[in-house]
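Left out: one protein chain. Kept in place: all the others.
Letters A, B and C name the chains as they come in the text, with residue numbers starting at 1 for each one.
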Amino acid sequence: MTDTTIEAIEAPAHPVLPMASAINQALDVAMGLDPKVFLLGEDIAEPSGGVYKVTMGLSTKYGTHRVRKTAISEAAIIGAAVGSAIAGYRPVAEIMMMDFLAVCLDQVTNHAGKIRYMSGGQTPVPMVIRTSAGAGRGFGAQHSELLEAWMIHTPGIKVAFPSTPADAKGLLLTAIFDDDPVLFIEQMMMYWDVKRFGGPVPPGDYRIPFGVADVKREGTDVTLVSYGRQVHDCLATATKLAEEGISCEVVDLRTLVPCDEAAVFASVHKTKRAVIVHEAVQRCGFGAELSSRIHEEMFSELAAPVQRVGGANTPVPYASNLESDFIPQVHDIEAAVRKTL
Amino acid sequence: MTDTTIEAIEAPAHPVLPMASAINQALDVAMGLDPKVFLLGEDIAEPSGGVYKVTMGLSTKYGTHRVRKTAISEAAIIGAAVGSAIAGYRPVAEIMMMDFLAVCLDQVTNHAGKIRYMSGGQTPVPMVIRTSAGAGRGFGAQHSELLEAWMIHTPGIKVAFPSTPADAKGLLLTAIFDDDPVLFIEQMMMYWDVKRFGGPVPPGDYRIPFGVADVKREGTDVTLVSYGRQVHDCLATATKLAEEGISCEVVDLRTLVPCDEAAVFASVHKTKRAVIVHEAVQRCGFGAELSSRIHEEMFSELAAPVQRVGGANTPVPYASNLESDFIPQVHDIEAAVRKTL
Amino acid sequence: MSERPDAPDRDTLLAMFEIQSRIKLCDERFRSLLTSGQIQLIYYSPRGQECISAGWAVHLRPDDYVVTIYRGLHDHLAKGVPLRELWAEFLGRATGTCKGKGGPMHITHPASGLMVTTGIVGSGIPIANGFGLAAQLDGTDQVTVVNFGDGASNIGAFHEGLNMAAVWKLPVVFVCQNNLYGEHTPMKMSTGVDFISERAAAYGMPGVTVNGNDPVATWNVMGEAIARARAGDGPTLVEARTYRFYGHLMGDAMEYMDKDERKAAMEADPVVLYREWLVSNGHATDADLSEIEEVITAAIDDAVEFAMNSPFPDAAELYTDVYAETGK
Partner (left out) sequence: MSERPDAPDRDTLLAMFEIQSRIKLCDERFRSLLTSGQIQLIYYSPRGQECISAGWAVHLRPDDYVVTIYRGLHDHLAKGVPLRELWAEFLGRATGTCKGKGGPMHITHPASGLMVTTGIVGSGIPIANGFGLAAQLDGTDQVTVVNFGDGASNIGAFHEGLNMAAVWKLPVVFVCQNNLYGEHTPMKMSTGVDFISERAAAYGMPGVTVNGNDPVATWNVMGEAIARARAGDGPTLVEARTYRFYGHLMGDAMEYMDKDERKAAMEADPVVLYREWLVSNGHATDADLSEIEEVITAAIDDAVEFAMNSPFPDAAELYTDVYAETGK
């Protein structure tokens, strides 16, 4: 399957699409393949096809019994997904924005995440929670958070976080057919911006295995580890620093649970330096876990302490200037890289 | 104020009490000092005085208008605390067990934690959320979790986590009169076990400032950083290893937000080695953040990578043997210490 | 205790007695072993609520789904969870329904249709909708019965779950076992209505209150609600009024409960009264019922011995069943 991945990324033949279309394709393919796959969430049916149009066309094609519009009842949405998953379905629930996980977290962590374990393996919960997330759109403190760290700290839930349309499609198809609950994080800013975030998307039933990181750029001096939209900022940083002869390798984790630590260690083994970048608040973010793991496993090899670049330790502010200061930017990544040299 | 602390810990004169009584005293003192302090939560009033008897006697003394029994409606409990706090009260809300934070997290993180910021400082939210937590009582996966990492990752909320009755009283009084929302974590196993966890409790209005760690044992070879019940396991480990001539310093953080990094760095500056211990799941736990901070600030000084000892990366199992394997034990701490030598 | 024109046939009457007795005898065994210190666990006695579970159980098929809560022993037994595996799970043994990893608060036995037991108040309700939705999408006539307490009717999950079930016309029966207390708090101190069934109207759902200590009345009400769900006519909220004989959990001082109220409830023990009614109305002889009880007692003896002699889970079990693949 890794081959498929590499193939896909090399293949120029595939049509360039925005991430939203790639996600729509994955849902379409999954529903076509398996009648047990259905979608539920707020406003996801036609007309409208979701507030971000990600599920456009699907209720018309598969019917409103399989693309189910719900009330504003997130706990009921996740609960219905949990029960139907145990009963043999593969529900894909949409939580409109990641901050809203806070109103249904009990169903996510105490139930979706623990039921397999509490039942001694008798009742797996094969479901996906798709959620859009991220700052940068002037939505303010309650519509901009990235909370993957909460889930990573809660055993039982897998976490996928794509950076490209192809990865989004390949990871979502894998998520839907995975036998565990998967939180699938979609950074809103990438949905429809083809210019900045578009990419070639392989057709059909294209899957990317979980736990396999993707080296998006090879380099020799510093390893930049990231996921989601920040991978693009890491690539921009790498391009910028290349002009000075600083060679950055960019490792895109793609899934955080499971996490391809081996790929990270292999890269750091080569570079002896690492910078971890994510948009989520830095304090107690996933960067802390990965930084600890690298230090624990490679302490003697490291030429410098691992650096972290994350969101400011604040709620997300509204004012545009403050909001962009909150989000890690290329110059922040660049500064962190220099610290390791 | 730090003086009071040291004084208190030296003073043998003070009566030895279980942690539950120390917490009860703090609530009593606070309600006596300030009519704006009130309590709300499930079953907290007389008769019964709470399922763990921590609030015993208070509704009789202060009336049921100030010690308010509620329905099983955690979101309503925290919401009422948020609103009344903004209106000038100092509510102390009880969430019976920490796992139940998941049913009201939106009120905690999106509201209590962000309202000061979102209002540009106009509306502080001076409230406390007391919650009992921790494994070891055969309660299973949904009544045993420690979730401080979720809160530490969510700017706006302070976190206190006492290890002794005196600290519990001093920190709770500070929490109640602090102008920010404070999550106050009480490890259930310590409530009434005077033999193992009892200690002298200074009378009256005794306060311990936030952000001041307490060195519970001095040592020269390795720094053990912990909080809550695990501090006692660290002390036991230190006693055990002392027999071999290994000298452990035990730093009790007492509050995690704010965190007394200076005290940790000072100790590690002396020992060059550190082990961080907590009961919460290790992956993405607070140990990851602190380990990263130590590596980031003291990399060149460290004789060995910082080690972490946390809960297993699993839900909390029911079977007694598995449950104790889940919880970090003295032999785990000992093994981690040896790794640093 | 005269004859009841609304009573079911003899087999059903005896089937309900068998279930009630199984619950009563199992509970008595748990409490005696706990009191004597032979076993140690956190125990939520269902004693007093037997007739409710028996009332829905006899209407259900093995392929119908049941969801319940920490106070679930009566529901587990009513749905047919086998005694040996149940006892072993309560004792945290490798031979338990959940390999000892779930415990009493999380009994799960899909083979009997006991799908989820949750320790979070109210959270089984939205999950039950998922089972109902699966049956509806499958086009089967499977029914889901979800049990919860009076206190649970004040939490958000109740509201969201009942609304979704009503809007989607799900084949789910919401059984509120109203024992008048939520932990140490009387219902009237926490709840804006006198009857939980009044809340059904907020969802355009039929709601009914029944005396959950009256086996025949309960059987009738459950029968109607389950038939409605099976016919595809949507959900029902059934409030069955009952009483907790032994407070919230084993060791509860019950200082918050009215002594006379409790005394009266225990004197009107629904299982005892039902037994007398069966005999006095000639549905069974004392001997018939004693035989049923003896068979159950023997089965409990066997289950207790099985559980006590079962091994604890292997240490490696700590790390399995977290994800489909171990070691992620």
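Things worth noting here:
Heads up, the rule we're going with is that contacts are C-beta pairs under 8 Å (C-beta built on N, C-alpha and C of every residue); 3 or more make two chains touch, one makes a residue touch a chain.
Not measured: the values here are computed from a predicted model.
Under the touch definition stated at the start, the shown chains contacted by the missing one in the entire complex are A, B, C.
Touching the missing chain, out of B:45, B:71 or B:96, is residue B:71.
Note that of B:167, B:180 or B:221, the residue touching the chain absent from this view is B:180. Checked against the hidden chain, the listed residues B:123, B:247 or B:329 yield one contact partner: B:123. Screening B:143, B:158 or B:254 for touch with the missing chain picks out B:158. Seen across the whole complex, the unshown chain contacts chain C at 154-160, 162-163, 166-167, 189-194, 198-199, 201-205.
With the whole complex as reference, residues 42-43, 47-48, 51, 69-75, 99-100, 102-103, 137-143, 312-315, 317-322, 325-326 of chain A touch the missing chain.
By the touch rule set out above, chain B reaches the unshown chain at residues 38, 65-66, 68, 70-71, 73-76, 78-89, 91, 106-107, 110-111, 115-124, 155-156, 158, 178-180, 211, 257-258.
Here is the rule we go by: only the chains that are shown with their structure count from here on.
By the touching criterion, once chain C is set aside and every other chain stays in place, the chains still form one piece. We define each chain's centre as the mean of its Cα atoms; on that basis chain B and chain C are separated by 37 Å. If each chain is reduced to the centroid of its CA atoms, chain A and chain B end up 32 Å from each other. Averaged C-alpha coordinates put the centre of chain A at 41 Å from the centre of chain C. Along chain B, residues 99-100, 102-103, 140-142, 313-315, 317 each make contact with two or more other chains.
Residue positions of chain C touching 2 or more other chains: 98, 100-103, 106, 118, 120, 123, 156-157, 322.
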